[in-house]
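My structure is below; once you've seen it, I'll send some questions.
Every protein chain but one is kept in place in this view of the complex.
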Amino acid sequence: MEEAKLEQRQFEPVILAFCCNWCSYAGADLAGTSRFEYPTNVRIIRVMCSGRIDPTFILSAFRWGADGVLITGCHPGDCHYVQGNYMMERRFAFLKEAMNQLGIEPERLRLEWISAGEGEKFAALIRDTTQRIKQMGPNPLKTA
Amino acid sequence: MKSVGLVVGAGVAGIQAAIRLADQGFTVYLVEKNPSVGGRVAQLSKTYPELDCASHTWTPRMIEVSKHPNIKLLTYSEVKDVRRQGDIFKVKILKKPRFVDENKCTGCGVCAQHCPVEIANDFDERIGVRNAIYVPFPNAVPQAYTIDREHCLKCGLCQNVCMSKAVDFQQRPETIEVEAGAIIVASGFNPFDPRKHDEYNFSRYDNVVTGLTLERLLSLSGPTGGHVLRLSDGKIPKRIAFIQCVSPGNPKSGKIYCSEVCCMYATKQAELLKELIPDADINIYYAEPLVNDERFEEYYKKARTEYGIKYSKARLTEVVEKPTHNLLIRTVSESGKPIEHEADMVVLSTGLVPSASDFVDALRLKLDDGGFFEAVDSDSNSIQTSTEGVFVAGAAEGPKDIAKSVKQADAAALKASAYLRKLGEAKTTPIRRS
Partner (left out) sequence: MIGGLSEKKKLAKKTDAAIEAFKTERLRWVLGISQVGPKVDEQKYKAVSSKIMKDEIDRQMIIGEIKEKGPRTIKELSEATKLNTKEVLRHIIALRKIGTISEAGEKDGGYLYKASE
């Protein structure tokens, strides 16, 4: 019991964050320049639009050991490419179902809308996500 | 339009009658409710007694009805209303929308290859699959695809990939009005649904199938490519039991009416199974005596002696499923002795029941006890219905096999053509057959 607790405290999740170039990446940038602090567990991958994210990217992320995947995009109606974020939203529902079917906790995948001016929100999101994933423990597919 | 005939149903009898009538020079409207002609014979693997390939024999005739200069083929259409006006029948035919332009569709099948929707198909007794855009079977006539509106997602992919631009979601049902001097009803049959008589809980057991399902499993073009296997686990069945006389009881006498063909088709299927699975142990259980037709005496004898198929007169009391999905068949022999046999697969040789028709009321045709169109003629052809000018042929008149249906269709066409000529001024040009 003690050992497990120790393991969990030592567990530092690896979280991939796909951020869309126009809104959420700018928001992440703002968090940086405003010196809002957030943990280093997150690896940010910039994509031009959240709609560019293929479901296979997310599944592959989990397949190769990511403990959590975070997707951020523009608020509904604000997408630079008009429809992209709606497409991602639709895929998101499918991916949750797929993860359920596979036996990976669907809570490891998260979708949030971040605008370019929401630096603090971005930082808070990373903190919250990291905390939640820590609670869940490592991805069952994690390679040692 | 006194030189026009209407044939309802394009199965064996309908096709035969339509060709015969059209050869006489009459214009024939051939109406078929399914997207393709062919009826039940298209679902068969091989026919008795020669074990001829069913589609080999019938595909040429199916093509003939689509190309014959005097036949106007209306598929995916139903007769909705028939009114008599003097000598003429005024008929309303509903042409259901296929959402595919029959004239543009080349039958290439690219649309179905891409259609994401998959449905259990009726043609293969729901064992096989088709898409929302489909042809009911590979050699369907006409070779045009049809969209099943109920399952279509309207995603538009078929429209995108069709190189002939044949997909048309704007199609609407069309009512066609036809005037005909004579009508031949050839609406065929449905196999009896054993779920209607579910005392033995047949519908719950995966390895209890109907004769028609077995026919699809035996077919080379069927869902398993002619490999017969159990539906519960895909295993090859070795001990197979046929239960005969699975038919509705006559409401008046309570006695089960004989469909004439089941003893023969079960024997045929048993032989095909024995050829496919040489070490199969096959038992045919029958409650009523085997159909005594001198055409088939030799056939039964051959089945017993050459193929080793066993026939037992016994009354079925119960079918029980074991955890292995094998079946325990409990019967009572003629002498009253209870017998129990285990089988890997049970085949219900279901009888023939009339196929429902909307226009029955419109024509006010008399039906017999079994619900089939009653023939009132005094000679043995049995083709004249209770309404003058309306004839019946094939299984619509009562259960019968292919050979009898063809004969009856010939007789009906002959009678109909004589009737049409009598109606007068039938200036028609018979077609010479070389």
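Observations on the model:
Just so it is clear, A and B label the chains in written order, and each chain counts residues from 1 on its own.
We take it that a residue touches a chain if its C-beta (ideal position, glycine included) is under 8 Å from a C-beta of that chain, and two chains touch if they have at least 3 such contacts.
On a predicted model such as this, the values are computed, not experimentally measured, just so you know.
Across B:H197, B:H227, B:R304 or B:H341, the residue that sits in touch with the chain not pictured is B:H227. Which of B:D206, B:E318 or B:E340 touches the hidden chain is settled by the complete complex: it is B:D206. The missing chain lies against chain B, touching residues 113-114, 116-118, 127-129, 153-157, 159-160, 169, 206, 223-225, 227, 229, 231-236, 238. The chain not shown here touches chain A at positions 54-56, 59-60, 62-63, 83, 87, 90-91, 94, 97-98, 101-104, 140-141.
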